[in-house]
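Right, chain A next:
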Amino acid sequence: MIRPDAPVLLEIKDLHARVEDKAILKGVNLTVRAGEIHAVMGRNGSGKSTLSKVLAGHPAYTVTAGAVSYRGQDLLALDPELRARIGVFLGFQYPVEIPGVSNLEFLRVATNARRAEQGGEELDTFAFEDLVRERLNVVQMDPAFLDRSVNEGFSGGEKKRNEILQMALLEPLVAILDETDSGLDIDALRIVAGGVNQLANADNATVLITHYQRLLDAITPDYVHVMAAGRILRTGGKELALELEERGYDWVDQELAAQAPVPLEVA
Partner candidate 1 sequence: MSTAQAVGDLVSQPYKYGFVTDIETEKIAKGLSEDVVRLISSKKQEPAFLLEFRLRAYRQWLQMQEPDWATLGYPPIDYQDIIYYAAPKQQDKKASLDEVDPKLLETFDKLGIPLSEQKRLSNVAVDAVFDSVSIATTYKEKLAEHGVIFCSISEAVKEHPELIQRYLGTVVPINDNYFAALNSAVFSDGSFVFIPKGVECPMELSTYFRINSGDTGQFERTLIVAEEGASVSYLEGCTAPMFDTNQLHAAVVELVTLDDASIKYSTVQNWYAGDENGVGGIYNFVTKRGQCRGDRSKISWTQVETGSAITWKYPSCVLQGAESVGEFYSVALTNHRQQADTGTKMIHVGPRTRSTIVSKGISAGRSANSYRGLVQIGPKAVGAKNYSQCDSMLIGDQAAANTYPYIRSQQPQAAVEHEASTCRISEDQLFYLQSRGIGFEEAVSMMVSGFCRDVFNQLPMEFAAEADKLLALKLEGSVG
Partner candidate 2 sequence: MAASLTAPMALADWTQQWLKGLPVVDGRLAAVQQRGREALAELPVPSSRQEDWRFTDLGLLAGLDGTLASSPRDAGLPPGAPGVLRLVLDGRSDPLEGVALPAGLAPLSDSELSQALGHTLAATACEHHWPVELNHAAAQQVLALRVASRSSLSLELVSTQAAGLLPLRVLLVLEEKAELELCQFASARGAGLTSLVLEAHLGRGARLNHGMVALGRNDAALLAHLAIEQEPESSATLATVAAGWGLARFEPRIRQVDGSASTTLRGLQVVDHRQVADTHSHISFSGPEGELDQLHKAVAAGQGRSVFNGAVRVPREAQRTNAAQLSRTLLLSDRARIDTKPELEIVADDVKCAHGATVSCLQTDELFYLQSRGIAADQASALLKRAFCEEVLRDLPGAARQWCRFEHLLASA
């Protein structure tokens, strides 16, 4: 929902970033207000995933220029865990498996870290179990997954549901979901999208990173951005996604080529 007077949650200005020696982001600009759902689309290698990693503070990426402010605060100056605690959430494209670490324990420690930041009280094991069981409904997940190690042996769909469960527990203000739809069958996609829709409200915002329309059939974006060569090339409403679906990405290349001096190499 677009409300011009809604507070700005996230403001990205001229963001440049590289991984190792390779420049990937080359001047990204994006403003996200409360209540909005943004979709960032683009081909593989256009820089979408890098954008999400940079926002979450992955150590392999170096910001070389630009700024990101989150509710007026310099986000880039914060360690990854602080970003999470103040309400920035990254849903991973490939959630990592962590053998031995109990999923339930992990969820509890993370939830309590977020609550402590908000001045809430720490939940003990019992109180937390009540909370987590309630939130499991958001993604229709089997409680048995709580007793397993974090993501270990989970199917692709189970991993993605576990991501949304974390989102439901941490209640972020800005959720960036990186290719949440990849590897999901149609039922899992419906459940995951349903979860995202349930969690979206007037105070928070969602940034969906995807290159297919099918996720956007289930979650309606307010804005669609097309990324190419490390920048946002075009911004429009949900109809832009449909246009992409119809015309493919070839026109992006043409548009890009027309735009000197940005080089054509795609990172």
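Per the selection procedure, all candidates are chains of the complex that A comes from, given by their letters.
The criterion applied here is as follows: a contact is a pair of C-beta atoms (placed from the backbone, for glycine too) under 8 Å apart; a residue touches a chain by one contact, two chains touch by 3 or more; residues count from 1.
The model shown is predicted, which means the values in this text are computed figures rather than measured ones.
By the touch rule above, chain A in this complex touches candidate 1 out of 1 or 2. Of all residues in chain A, only 56-60, 79-85, 89-90, 92, 95-96, 98-102, 105-106, 109-110, 113-114, 117, 149-150, 166, 170 touch candidate 1 in the complex they form.
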